[in-house]
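Every protein chain except one is present and positioned as in the full complex.
The block that comes next holds subunit A.
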Amino acid sequence: MSSFWLKRSRSSSSLLLQNPRTKTRTVESSQFLNFIDSNQNHTVLPSGLSSFLFKALKNSSGSDFNRSKTCFFGSQYQQFFPRNSKGGFSFFGTQAATEPSTADGLTVEGIVANRWTILDESDSDWKSHAAAIAQSIQVIKRRLQWKKLMVRLNLLSVELNKPDLWDDPVHAGRISREHGSLMGKMKEVKAFEQELLEHIDMIKLAREENDTELESESLEALVTMRRISNEKELEALLSGEQDPCPCYIEVQAGAGGTESMDWAAMVMEMYKSWAQRRGYGVTVVDEMPGEMAGIKRATIKVVGEYAFGYAKSEVGVHRLVRISPFDSGKRRHTSFAAVAVIPIMGDGSTRVQINESDLRIERYRAGGPGGQHANTTESAVRIVHIPTGVTATCQNERSQHQNKASAMAVLQSRLDQLEMTRQAQMNAQHTQSLTEISWGNQIRTYVLHPYRMVKDLRTNYEVSDPDSVLEGDLDGFILSYLSASLDKDENIEDHQSAQSQSLIREEEEIPESFMASTITNSTITTATVLREEEIQSLNNSSIQADVSSNEVVEGNPRKWQPFRRRHILDGYSTEAVADVSSGGEDDIRDTNKFLE
């Protein structure tokens, strides 16, 4: 591996010889990368050195690159990375210098920059294949958060070389596992890149030598790579640490009584069929049915590869607009259901230690004497973790003992998630529990009337057939969200700012329509807060309003959670959020149109 790097960097350094400063840097970088390599082989090296080197390298390459960009790469690269800003090139400089390349200096970046036309797979033009693969490689790198991955890898290598690492075997295990997994990812991409370049070399060589057999062989190999690269792109979407885990999906109905409980049940059904389509195992852990129809709340366990990775895109509030079958007045209703997704971490991960004495265990049962008096198959168990107030309920197992075990598993995952959120505030988006999800955090709208459409508010991905979506055809939404969220992250150097950006973007898109539609004639909006009593009071007010007129205004919106934006990041002011989105206005217009 080291020799490979050396060779490659030499070939690129020859290319970069025109700029002597760049050359020095190249040598440094190759040293640095060799260093990483040897770290990967767990050679004992003085700790701290690599990070120092890395720092030095980063600084020098950053400043150098700005120069080399203008003097050597020219405008081509500026075009290619038009959205990079404020020092965003620093790492790229290192990469460019050590980038594997073909004999004549063509790199993956170079291929993409050449903007060769990408033709259909059936066209036997090597440039087209190469361009397609190179593009995929860039997408994959972006999705793996390549820069962050390298930084993290370096930090882990440093950590691994600490002599006292194994004093804490749990910690050490985690570090070495993560290092191994990141290393595997990195090597895979590097190997793929290398393979592409080698095939290009072969084709060029074959052409020089007029060896048609070799040429067609290499071309064939490129076609295969092109196909694989599509799969790899998809895989790269799910590179998070918890993505391969199974998970719990929880759905909770917003206020609005039967209509929103029915909606919650529809959402839950949607996930059940989605999971079944993917071949995941689904078990209902907890279900609190509504009085007339639907569910107040339910939890399912989804077991299968990457269940959490996919399902995490569904976290947030889902909104339904339809003529309610439960409204004798046949009016249009808007209801909400909140979705939370909790990863079930394997034994390998650090798990929160639960102290028995911190638990209050309750058994749900109908009134009256139990024991010999009653024959019941009802053995629901509720566990309250007193210090955090986190609760878990299970009623679907056939014995109390198993319900308790099941509820404990849910509780464990919830507490793990809580701890995870605490440790990594930046992951807050995907790790919110139901109670934390602000009802303003709408992610998707399902309109069954007056027109039919499902639209994701984060990605603007939309589908005109709500039935197929409600039958579990969610992959389009999930993949578009995953790629959008990863693809935009990479362009922003500072992770913190990346997060706040994405949050701002999301929050901008909260349609204020439901705020507006509360004052629209004959539209009942059931915006919500989670606390039972508040739901109760909302329900009451809605009933009263129903009686008095068609115009239903439920309380003072300012009092409600949905309009209070969450402070997820420090120093992020809520006032900064744009107030009314265009989506909201559209919706009002639609409503009015419908009313006319």
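Criterion: contacts are C-beta pairs under 8 Å (C-beta built on N, C-alpha and C of every residue); 3 or more make two chains touch, one makes a residue touch a chain; residues count from 1.
Here is the rule we go by: contacts and distances are computed from a predicted model.
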Worksheet item: Which one, "Methyltransferase small domain-containing protein", "Protein kinase domain-containing protein", "Zinc finger HIT domain-containing protein 1" or "Ragulator complex protein LAMTOR3", is the UniProt name for the chain you do not see?
Response: "Methyltransferase small domain-containing protein"
Fill in: Sole residue of A:135, A:230, A:388 or A:402 that reaches the chain not shown, by the stated touch rule
A:402
Worksheet entry | Touching residue (missing chain; options A:103, A:361 or A:386) | A:361
Discussion item. Touching the hidden chain in the complete assembly: which of A:242, A:379 or A:441 does that?
Written reply: A:379
Item to complete: Could you list which residues of subunit A touch the chain missing from the display?
Response: 272, 276, 282, 289, 361-363, 365-379, 396-402, 405
